[in-house]
Every structure is written in C-alpha cells, then in structure tokens.
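Before anything else, here's the structure in question.
Apart from one protein chain that is not included, each protein chain of the complex appears where it belongs.
Chain naming follows the written order as A, B and C, and within any one chain the residues start at number 1.
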C-alpha cells in the first residue's frame, strides 16, 4: 500500500524534546495546580499574609524549574537539530530561544 | 449578655491587609489555577515547547503580581501597625517582611 | 550665640538607615567597581563567553545583596519612623518602598 511505503520512507516527524518526559511534566504541573488550590484555601481561611507569600514563592520556584527543564530539552533537541539543518534554521531557533530566555530572566 | 458586652468593648482583632480584597485575590488565584490546567493540556496535546514556555512566563508574572499585592497590603497594615506598637514589634515585622522580599527577589 | 543654642536643642535630623554602615557599603561598592573593571579585562583578553557570564552573575548577586541591605535599613528606619509620624506619612513611605521592591523583583 502506497501510504505504508510512504510512511516507511518518510523522515520521522520532529519530536519536541520534552515528550520523553511528558508524564513527569504532567505530574509537576498537577502539583502546581494543587498549589494554586492550596493558596485559595489559605486566602479563604484568612491565613497570615507572610505564610501565603511563602507558598507563592514555592510555587514560583516550581514553575521556574519546569521552565528550565523545558528549555534544556528544547535546546538539546529543537535548537541542535535546527543548527544542523542550516544557518538560517539555526538562527531562527536561537532567536526564538533567546526571546523565551529573556522572558524567563525578566519574569 | 456578658459575651455581647465583651464583644462590643473588645478592640477589633488585627485584620490582615489583604482581606479587604479577598474576593479579588481568590479570583486571581482561580485564574492561575486555570493557567496550570491549561499548561497540562498543552503538554498532553504535545504543543510546541516555546509556546508552553510563553504560558509559564505569563503564569509566573501573574503569581508575581499576587505577591507584590499581598506584600503591599501587609506593609500598609501589619508592618505599620507593628511599628506603632513598639521598637521590638516593628523590628520583628520588618525582619519577617525582608525575608519574604528576599525570597521574592531570588525566586 | 543663638544659632549655637538652636543647634544644640534642635532634634537630630532624620538619619538614613544605611549611614551606620556607610563604610561597609562603600567597601562593597568599590569591590563591585573592581568587578566591572575585571569584566573589561576579560573582554579585552577575549576570554571565553561562559566565564564572562559567570562573572556577570557574581556581580549581579553582589549588587542584589547591596539592594537588600539598603532596603532593610530603609524599612527599619525611614518606614518605621514614617509609620509613627502618621497615617499619610506611613502610606507615602510604604508606596515608595513598594515601588523600589517592584523594580528589584523585576530587574
């Protein structure tokens, strides 16, 4: 069957780097979602502002770790692949990664 | 009734500064919880890493705004009240606020 | 002499909190100035980019520590004094401190 032949000869689709750890990222994001619910409970129960701030900092740190993890896998896969594909491809991916890094540094 | 009389004459309990905007904070935290769920959907759907990073940055910014808002109300209420209560009370609250600010700056 | 008498009886002018550690701050800022010169030397000598980035991070950390130190002394003196002087004075100083904290968190 033609489709089968095509499938066999086609280059594999580009895989996002993070997909090999998809379950790990989902687990971390579910925990972060739980932290957001915990914060609502703290506000509902009128807990002490400094304790709420401590929890917001913990949640921000967890999000930052997710960002750095995603970025590392993006660099190891998408940026490295693009660099090999050609000058223009490499430059486009580096520009895009730098924009993400700048947002990360400033947020 | 004695309890009623006590209630009327008792000094009002110290109020956390953020409580006058409790509903606003709950709304913002629910939106942040929604962003955490949106991120899980993006990972499930195997969306592009840079798009996920953009959403994480938006969520981090929203959390940072919550922190700065809580801190401002904490300073305007708890820290100011403590400063008026005495030297020791003031110093304790400033130390506590500085620890929270340091965590915020470094996270 | 009238001026002399006035001077002796006058309340002491408000002292910025950091002044009791003025020499310490000057020493830290001189070291930071030295780090800026060290970075120029690294660029002149065409050293490796990652090593230069490491030095920039060290310098940024030193500056951040200066900021947090100045802020703590500002809170313990100017903000606490203003809180005691009155509601309006307290609010003005807290607003001003929050603007500085926001710049610190976002930079």
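Methods note: contacts are C-beta pairs under 8 Å (C-beta built on N, C-alpha and C of every residue); 3 or more make two chains touch, one makes a residue touch a chain.
Since this is a predicted model, take the numbers as computed values, not measurements.
For subunit A, the residues in touch with the chain missing from this view are 64, 67-68, 71-72, 75-76, 79-80, 83-84, 90-91, 94, 97-98, 101-102, 104-106.
Within subunit C, the residues in touch with the undisplayed chain are 16-19, 22, 25-26, 29-30, 32-33, 36-37, 39-40, 43-44, 46, 48-50, 52-54, 56-57, 59-61, 63-64, 66-67, 70-71, 73-74, 78, 96-97, 100, 103-104, 107.
Keep in mind that, in the parts below, only the chains that are shown with their structure count from here on.
Mean C-alpha position of subunit A lies 36 Å from that of subunit C. Shared contact sites, meaning residues of subunit A that touch two or more other chains, are absent.
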